[in-house]
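A single protein chain has been omitted; all remaining protein chains appear in their positions.
Presenting subunit A:
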């Protein structure tokens, strides 16, 4: 049982939906992003998605592209991202951390070494956007063997025929991408998303968390109501990019979390 499984069990016992927050490690600098991360559980965040910057984030919109650029320009590396997670773990041993990003920096480090280091840093799960089930032998299967959850994305194009393949080696939770598109784009409509979530939940016992296109407390509430929780990324990253003080960033996160928890 990973911290992710434990967290969902606890939320279920309380009858609460999960609020998942995404930030980019090292954005705009290591100290600021570490301070934001430290404050996320207190703001009501149940699970932290920690972005690993990449030069070519082909599934991300401008907001997260720019966050990655700021982070890389500030000298962020995969090692610094792992160190940041390890430092967080010293004061918080329950909030799950999911690393999210693209495969090449992991492949470049070496999968075996990366998994040992990630586990040691207190990482609980991985979301790697450019590894579909067809490439499971690369990272998904070794990650599960190392005791990390591998969280897969399902999308509106994942039809009934394909869904079992997507669910097969997924663990922790399933991340449903509410729109065809990139992060930070069009708003998701709960009425459209609800039947899709129901379709997936009929085939799995895993929690289904919905992300992409959620930017306000009301939207967080609306989407969380029809799933097991929701993810907000670009809206938070936008505040950080605008140079807002950490306290203000966290206040906005708290409002989003409260929205999701009202559901």
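Simple rule for what comes next: a residue touches a chain if its C-beta (ideal position, glycine included) is under 8 Å from a C-beta of that chain, and two chains touch if they have at least 3 such contacts; residues count from 1.
In this text, contacts and distances are computed from a predicted model.
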**Study point:** Missing subunit (named according to UniProt) among the choices "Tryptophan synthase beta chain", "Ferrous iron transport protein A", "Biotin carboxyl carrier protein of acetyl-CoA carboxylase" or "Bifunctional ligase/repressor BirA"
**Key:** "Tryptophan synthase beta chain"
Check your understanding: Of A:24, A:85, A:131 or A:148, which one is in contact with the hidden chain?
Key -> A:131
Exercise for review: Would you mind spotting which of A:16, A:89, A:119 or A:162 touches the chain that isn't drawn?
Suggested key: A:162
Point to revise | Residue ranges of subunit A at the interface with the undisplayed chain | key: 54-62, 65, 72, 77-79, 102-109, 129-135, 152-159, 162, 166, 177, 180-182, 185
